[in-house]
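Here the complex is missing a single protein chain, while all its other protein chains stay put.
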Amino acid sequence: MALRYVLKRVVACVLMALAATLVVFLVAHTVPADPVLAQLGDKASANPETVARFRTRWGLDRPLWQQYAIFLAGLARGDLGESIASRRPVMDDVRQYAPATIELSTLAAFLTALVGVPLGVLAAVRRDRLADHLVRLLCLFGVSAPTFWLAFLALALFYGGLEIAPSPGRLDAGAVPPPHVTGLFLADSLLARNWATFRAALAHMILPAVVLAASTVGLVTRTTRASLLETLGQDYVRTARAKGVAEALVVRRHALRNALLPVVTLGGLAYAELLAGTVLTETIFSWPGLGRYTYQSAVALDFPAILGMTFLVAAVYLVMSLIVDLSYVVLDPRVVRR
Amino acid sequence: MRGRRVLGLLGAGLVAGWLVVAGVSPSLVPYSPRQVDVMARLKPPSAGHVFGTDALGRDVFSRVLVGSRVSLPSGFTVVLVAAVVGTLYGGCAAYGSARVEEGLMRVTDLFLSFPPLVLAMAIAAALGVGVRNTVLAMFVVWWPKYARLARGLVLGQRSLDYVEAARGLGLGGARTLLRHIVPNTVGPIVVLLALDVGNAMITFAGLSFLGLGVVPPTPEWGAMVSDGQALIDQWWVSTFPGLAIFSVVVGFNFMGDSLRDWLDPRRER
Partner (left out) sequence: MPTARPIPSSTRPTRFGTLLLVLLAALAGARPSPVTAAGKTTLVLGIDISDSRTFDPARQFEYSPPTTMRAAYETLVTMTPGDYVHVKPLLAKSWKLVDGGKAWQFQLREGVKFASGNPLTAEDVKFSFERLINVKDQPAEIAENIASVEVVDPLTVKLVMADKSQPLLNILSSVTFAVYDSKTVKAQGGTSGKDAEKADKATAWLDQHSAGTGPYVLTSWVRNSELVLERNKGYWRAPAAFERVVIRHSSDSAAQLLALRRGDLDAAFNLTPDQLNGLGRDASLRIVSTTSLDFLYMTVTSGAELNKALGTRAARQALAHAIDYDGIIKGLMAGQATRPATFIPVGLDGSTEALTKEIGYREDLPLAKKLLTEAGLAGGFSFKLTYAKAAIAGTSYDVVAQKIQSDLARVGITAELDPMDQTTLRTQYKEGKSQSVLTFWNPDAPEPYLWAAASIQRVAKRVRWTVPKELTDLVTRAGGEPDPAKQAGYYREYQKALVDQANYIMLVQPVFRVATSRTVSDFDLTAAGWVVDLYDVKPAE
């Protein structure tokens, strides 16, 4: 029963990711731009013979449906196509830029949880007192500030003004990156036992991660607070209290676990969004990640790269929401019956 | 309680203040927002230029004030239209058969999973840069969340005891809809709306930041932050427009927050 539901959802996910690519494909092709003319040098593009030759070489002379079919066929093989801008498989581009985004969003998610959950607990437990109000204000401010503005302020203040933060980028411009194993600088420098690089990579990551976290902390805090308050009002909690269980134990053992469910839901979706690449933050911090790559591909109308990234982003989002839905199936069997 | 009301009023005040500025700013500003003076470029804040000058020597203060005329309405328009369309869509879905509803909701999932940036850039490339096209692109990815919320709310209402009771008593569907369901769903939607305007403004500013949105030299806050993005030492170019965005969004969020508490039936008096 549950298995059928899971299978249904997985298939739906895949179909939707594909549908997303189809829509983007169609929209991108209505654009009156010719990537061949755009990519070729000035002289080459004036020669109709050369243009025709490159059009064939890049597979752009085939009818639309064929181009899309080729994309789908490649997808089945795990091949996202070849980027016109970088002349190499989109998967290679993704492999190069993904670690940067994964590292950054994971640290941001970690910071969000580290700060958001305790703040939410604090606000719930000290409800309607000063602490609660302050937390609420902090959240509102965090959510109200545009990420790109915060990013700029952080850079201007901590790097430009106070000069305690390092320059934008994953490492200093003259620094040697750690030997490549995963592409995650923190992991790679640990593996190579290079503490100096580890500290440098972490230092470069702090500011962008904090900025990213600032926008999601508010949401996590509010949800934790609301959820905990709701749980604290439940019957079983009242029973526990009536039985004389210490308040701290009540909160920690009974209420918190259940309260965290919606937070996890939210967290999962927020993480997916972070992973999808935050263009704005990556741009300001010169972070070579997927967000910036997606933007550059969009600007260059690099069809294979755009399609590949759309599929990836949609897939990540859908997978995360699937995992979240599935966790509900496991925890609440009533969901499956409709 | 009083604290929250104060905050709500403060928020409303902020928003109202900006609305007034948006209305009258062209006559208020000390300099024309388009007045170029390259030899006076990138000057720090001073008596003559309260917010300093930008890369073309234009007065940042004047541009921030006039920028409200684009930045404010665009976010608001997106949310309003998305809310209306999304709510109708979601409401209808909730009334359809299980199959229809499933199908309609899958469509919303599709739109939700879209990378909004790619879509916005594609639309901009196809139709050209400009406020109207950016708003269109934003609308496409904005309405699903209202559809989802509306559907959830309507479904919830329909299964409530009193509705069942009313149906059992023979009261017509339309009457139930108007007298019971609608009043109970409008509340949360309006709250979401108020809180969402801020989001929409930030997203619009973000798209402007990336080169969509307004056509230069029209002042717009997101585009202005983008202009100064690389100028870390000339911080005033990006800081003040960003501050403007922040203040308006804070205003809307304070308002929305108070509204939410006021409408929450479970609140304590």
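For reference, chains read A and B in written order, and residue numbers begin at 1 within each chain.
The working rule: contacts are C-beta pairs under 8 Å (C-beta built on N, C-alpha and C of every residue); 3 or more make two chains touch, one makes a residue touch a chain.
All figures in this text were calculated on a predicted structure; none of them were measured in a lab.
Trainee: Considering the entire complex, write down the shown chains that touch the omitted one.
Mentor: A, B
Trainee: Of A:35, A:142, A:218 or A:291, which one is in contact with the hidden chain?
Mentor: A:35
Trainee: Per the definition of touch given earlier, which of A:44, A:60 or A:134 contacts the omitted chain?
Mentor: The one listed residue touching the chain not shown is A:44.
Trainee: Of the residues A:184, A:232 or A:279, which one touches the chain left out of the display?
Mentor: A:232
Trainee: Thinking of the whole complex, not just what is shown, which of B:48, B:103, B:183 or B:216 touches the missing chain?
Mentor: B:216
Trainee: Name every residue on subunit B in touch with the hidden partner chain.
Mentor: The missing chain touches subunit B at positions 34-36, 38-39, 41-42, 55-57, 121, 124-125, 128-129, 211, 215-217, 227, 230-233.
Trainee: Since one chain has been left out of the picture, which residues of subunit A touch it in the full complex?
Mentor: Against the missing chain, subunit A presents residues 31-35, 37-38, 40-47, 50, 53, 86-87, 96, 111, 114-115, 118, 121-122, 124-127, 159, 164-169, 172-177, 180, 196-197, 199-200, 202-203, 206, 232-233, 241, 247-248, 251-252, 286, 288, 299-301.
As a convention for this text, only the chains that are shown with their structure count from here on.
Trainee: If you average the CA atoms of subunit A and of subunit B, how far apart do the two points sit, in angstrom?
Mentor: 22
Trainee: Show me the residue ranges of subunit A that touch subunit B in the complex, using the header's touch definition.
Mentor: My answer: residues 12, 16-17, 19-20, 23-24, 27-28, 30-33, 133, 136, 140-141, 143-149, 152-153, 155-156, 159-161, 276, 279-280, 283-284, 294-295, 298-299, 301, 306, 309-310, 313-314, 317-318, 321, 338.
Trainee: For the complex, give me every residue of subunit B touching subunit A.
Mentor: 3, 98, 106, 109-110, 112-115, 117-119, 121-123, 125-126, 198, 202, 205-206, 209-211, 222, 225-226, 228-229, 232-233, 235, 238-239, 242-243, 245-246, 249-250, 253-254, 257
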